[in-house]
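Contents: one structure, followed by commentary.
In this view, the complex is presented without one of its protein chains, the others remaining in place.
When the chains are written out, they are named A and B in that same order, and each has its own residue count from 1.
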Amino acid sequence: MTTRLQRHRALREALVLIVLLVAAVASMVWVSQRPAGPDELQISVATLRSQAAELQQTLAASAEASVNPRFARSHALQLAKSVDAARKELEGMAVQPPLPPVQDEARPLAVQIASAVHAVQQPDGLRSASAAAAGQRQVANRLDAIEATLKNR
Amino acid sequence: MTSPRRIDLLRDVLDHEIVDADGIACGMVDDIEFVATPNGPAVAALLVGPGAWLTRVPSLVAVIGEWLFGRSRVSVPWEHVVDISEVIRLDAKAADLRLGRLDAKVGRWLAKLPMS
Partner (left out) sequence: MGKAAELFLGILTAMGGFVEIGELTFTLDGGAHFGYQLLWVTALGTLGIMVYCEMAGRVAAVKRRPVFSLIRERNGFTAALATLLAANIVNLLTCTAEIGGVALIWQLMSGWPYRALLVAAMAFFLLVVWFMPFEWIERVFGLGGLLMIVFIAAVWTMGPDWGEMAAGFVPRPPQVQGPRDGLLYAYFAVALMSSIMLPYETYFYASGGIEDDWKPSDISLNRFVVIVGFGLGALLSVALVAIGAEFFGPHRIEPQLPGTAALAAAAQFGKLGLFIALLGMFFAFAGAAIETALSGAYNLAQFAGWPWGKYKKPREAGRFSLTWIAAFVVGTLVVMSGIDPVKVVEYSIVFSVVVLPFTYFPVLMVANDRRIMGEHANGLLAKVLGWFFLVAITVTALAAIPLFILTHGGRG
């Protein structure tokens, strides 16, 4: 049914599409491969700050019995995925220009959030929810301060 | 036929829904076939199916479309058209004109399931 002329035209159209697709993918790869700057570090810190605050809120709600343990565990489990991703992102970030004091301060805080969110899954993970919530509030506050420092550079 | 004497084929027929004698939708007018007559070209049939619309799309879409859907096409003789209004009404059942066969096939398969 399709004639030779149509197939030639189709090939030309396909080539144009492929070139556009390759250009789009190449630019996406270029953007993602660019070395991270202070802005990217700030975004990563902000993400972790939000997650710490959310974990704190979940633990506090559990301690106050405004949420049931099943919800608290399930929500922490769902949050854990994003926390692990954010922690890995921060670990692997090579910031240009380097900001070792900032990253060195943020990394252990990220580990604390990850440990806390996974600890909720333990059988007695919610026993000291109140204390854990207070801990996460401190983590969130420190990350907030780091974020403010980066923003004001 | 209850249609007006002057019919704009592009506006009133092409890409319109076809409905059979039982009022069941059985495709769209994907193309129109003409035949040469001493009085000039006349409508011979309505064409329905991938084989009809493949000729109307950009080449790349046509090649992919043919690969996906094949090139089958059903020719509905113009004599079967009894009304041209919101839809194109035919005087025969879809099955008799080889229209909507895939829908009928899928329907028979689904009929094996409960409450279908």
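Throughout what follows, contacts are C-beta pairs under 8 Å (C-beta built on N, C-alpha and C of every residue); 3 or more make two chains touch, one makes a residue touch a chain.
These numbers were taken from a predicted model, which means no experiment stands behind them.
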{"item": "Absent-chain contact - pick from A:78, A:96 or A:115", "value": "A:78"}
{"item": "Residue of B:25, B:43, B:82 or B:95 in touch with the missing chain, whole complex considered", "value": "B:25"}
{"item": "Where the missing chain touches chain B, by residue", "value": "15-18, 24-28, 30, 48, 53, 56-58, 61, 86-87, 100, 102-111, 113, 115-116"}
{"item": "Residues in chain A touching the chain absent from view", "value": "31, 39-40, 42-43, 46-47, 49-50, 53-54, 57-58, 61, 65-68, 70-71, 73-75, 77-79, 81-82, 140, 144, 151"}
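One rule holds in what follows: only the chains that are shown with their structure count from here on.
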{"item": "Chain centre separation in whole Å, for chain B relative to chain A (CA means)", "value": "53"}
{"item": "Of all residues in chain A, those that touch chain B in their complex", "value": "1-2, 6-10, 13-14, 17"}
{"item": "Chain B residues within the chain A interface of the complex", "value": "51, 54-55, 58-60, 62-63, 66, 71"}
